[in-house]
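All protein chains but one are shown in place.
Chains here go by letter, A and B, matching the order in which they are written, and residues are numbered from 1 within each.
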Amino acid sequence: MLGKFALKRRTLALGGIMAATLCLSQVLMPMQARAAEPIKIGFSMALTGPLAGGGKQALVSMEMWEEDINKKGGLLGRPVKLIYYDDQTNPKNVPGIYAKLLDVDKVDFVVSGYGTNLIAPAMPIVIQRELLFMGLFGLNNNKKWKYDKYFQILPAGPDPAVDFSRAWFDTVMSLSPKPKTIAFLAADAEFAKNLKEGAVTHAKRLGLKITYNKNYKPGTPDYTPIIRAINATNPDVIYIASYPNGSAGLTRAVSEVGTKARAFGGGMVGLQFSGIMKGLGPKLNGILNYDFYVPEPNMSLYPGVTDLLARYKIVAPSRKVDPLGYYLAPWSYAYLQVLGDAVNAVGKIDHAAIAKYMHATEFSTVVGKVKFGQNGEWEKGRTLTVQWQNIKKEKDLEQFTKPGIRKIMEPKEFATGTVKPFNSLR
Amino acid sequence: MFSSELLLNAIVIGIFLGGFYAALSIGLSITFGLLDIVNIAHPAFIILGAFICFIFNSHYGLDPILIGIIFAPAFFLLGLLIYRIYYERFEKIGAEPLRGLAFFFGLMFIIEVILIMSFGVDYQMVHANYIDYKATFGVIDIPFRMFVPFAIAMVMAIGLHLFSSRTFFGRAMQAVAQDSLALRLMGINPVKIKMIAFGISLATCSIAGALLVIIMPIEPSVGRLYIGQVFAIVVLGGLGSQSGTLIAAMLLGLLESLVTTFFGPSWSPAIAFSALILVLAFKPTGILGRVGDTRG
Partner (left out) sequence: MKINRFYLGIGTCLVLSYLATAYVDNQYYFFAGFAILQLMVMALAWNILGGYAGYVNFGSAAFFGIGAYSAIVVLELFNATFFTQIIAGGCFAGLIGFATGYLTLRLRGVYFAIATLALLVVAETLIVNWDYVGGAAGAYVLPTKNPSILGVLIVGKTEALFGNYKELLFFIMCMVTLATIVICRYVEKSKFGRGLAALRDNEEAAECMGVPTLKLKLIATSLSATIMGITGGIFPYYMTFIDPVSAFNLDISVNALAMPLIGGTATWLGPVLGALILGGLQQIVTVTISSSANLLIVGLCLVAFVIFAPNGFLGLIKKYRKNGN
């Protein structure tokens, strides 16, 4: 009699355990199944070629974000996986890479590579497929398309090509006597041409006479004839929109040939890369250029960056990238940060809904508050204008980590110095 | 915008550039001009020399020109080898010129790709004390970056000229172009002479490469730009005439410098090639070339 009872109880108990296990598994397993399928974010990145100095540092901080977000549970409860290919800083490689990412790797989201020229070729593809697209340091890529799902990480301002150079012009107009003439030089590439166009509007607004306005082909080996030709027109200031090879070449050329202009620089990309800074050394003295983060005392313009860079500095040496990461690391972290926050907020992979959310929200990121305006550009600009001063040693990178080398001219609230004529610092 | 200072400097740079171009083309003047071999890979060998120069300069700090001279014998031997292959598989059996052309085209491509795979697409430079130095005479600047290659190029040109006119091998080289049968009758093996000539041509590439990387930063594909230059110069100067090549090089250097200064550097690749097309269309024998050498 006890046996039968005991059997019943045991069976009941067993049944109860089984039922409990089943219930639990219903709850746990689906989550596991979902968790196993990662969310893929695909992009091309300049890991070789002229922009590699920036691209490689961008990738390191993007991977830092990937680590961070996965520690917090990933996106929509799923782990995040970054899938990328080297575009070699060559725009023609970009369409093929994005075709592969979308059709073969079947990524869920695409973001851009680094640089206007590398973002541009991807635009038709993302527009055709109606995908959300984040741009990293692209100048005015969306002006022509007016695509509503494009968002840019570049603190230029609502009309980027014009706002980018505004601060430079404010600075040179404070030279005394006021400059009257200006020469323009730009690389024949999307970024530089956009930037120059914007800068020309400032020149016209301020009544400066344009004495020279030409483009040079990227890949020009020798810049001295150009500098000579510019000098022959006697400009008071020279505005240059160039990419790393050109920036380095022009800096060397002006070192060899000299110039009477009182300001030289403007939109020279590449002077912010550690490798180039170290190589040019004192030749940089006097150049007045744009920048984003410099190791000057009042850099509260970008809260959170100092911590990020400290983490970056630890990882950098083993990855053979820019040891300092001042230029891109904070921004490429921010751009994935914005995407991640938006996706988690919306709760599903719906590109149109996420885009709508991003237009309406102000994000808190490692580079401060970010709000997108028209065409996906930033509502307010935050570019710095700095002047290189006091560089004394050749081939020394350490000197660039100390304050006093890149003195901030604009915005005025953060200024650490006043602008001096070009030749007085050389 | 026109100023005499700008013009004078452009002319000076043009002359230096012309000398440099002469160094680039003198080797081709031998192969194409004398031996009738269309070595379209000639600029690729120059770039190869330039990269070798870059490696040894950046790792060991040796002077670039010194490196160029040290490696010249190695290039010479390479030239002997390549000519041997070319001769055995193409010239001896009287193959169509298409094959020979394709051979060198393929070689050029292989060299370029190997350089890209080894060095990437970034620009590289060399460092030497005189590169940043500049002498000034009144309004005229003499950047040593251009002057030194010019000087070396002139030395090389004079040396080769002396070699061609004074030594036995040199005169045999001239002879093999004009009448190899007669040469054979004199007991000299024309094949051997041609081999040596090709070797010399490649040796000049080693030095020319060093000069190139002194003047400007290099990357593997720049060789393609110079194909036009060197062929234009050799054809313009007239096949078989080394002095013609020198004159043509100077002319082209001046022309390029003037156009770059007054119209912008983005037009410079087209100058040499346009000159080439025009010369081929209207006077294929060139300035000092042999007559009757155009059909065939």
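The rule is short, and it goes like this: contacts are C-beta pairs under 8 Å (C-beta built on N, C-alpha and C of every residue); 3 or more make two chains touch, one makes a residue touch a chain.
Bear in mind the structure is a predicted one, so any value in this text is a computation, not a measurement.
Trainee: The chain left out touches which of the shown chains?
Mentor: Contacts of the unshown chain, counting the full complex: A, B.
Trainee: Out of A:P38, A:P79, A:P95 or A:P158, point to the residue that touches the absent chain in the complete complex.
Mentor: A:P95
Trainee: Which residue from B:V38, B:I70, B:M125 or B:L255 sits in contact with the chain not drawn here?
Mentor: The single option touching the absent chain is B:V38.
Trainee: Identify the residues of chain A touching the omitted chain, counting contacts across the whole complex.
Mentor: Answer for chain A: residues 90-96, 99-100, 103-104, 117, 120-121, 123-125, 127-128, 144-145, 187-190, 193, 215, 217-218 touch the chain left out.
Trainee: Spell out the interface residues on chain B facing the chain that's missing from view.
Mentor: Here the touching residues of chain B are 38, 40, 85, 89, 95-99, 101-103, 105-107, 109-110, 113-114, 116-117, 224-225, 227-228, 231-232, 235, 266-267, 269-270, 273-274, 276-277, 280-281, 284, 294-296.
Everything that follows uses one rule, which is that only the chains that are shown with their structure count from here on.
Trainee: Which residues of chain A touch chain B in their complex?
Mentor: Per the touch definition, chain A meets chain B at residues 48-50, 52, 88-90, 188, 212, 214-217, 220-226, 228-229, 232-233, 245, 249, 255-257.
Trainee: List the residues on chain B that touch chain A in their complex, please.
Mentor: 1, 3, 5-6, 9-10, 13, 120-123, 132, 134, 141, 143, 145, 215-218, 222, 257, 260-262, 264-266
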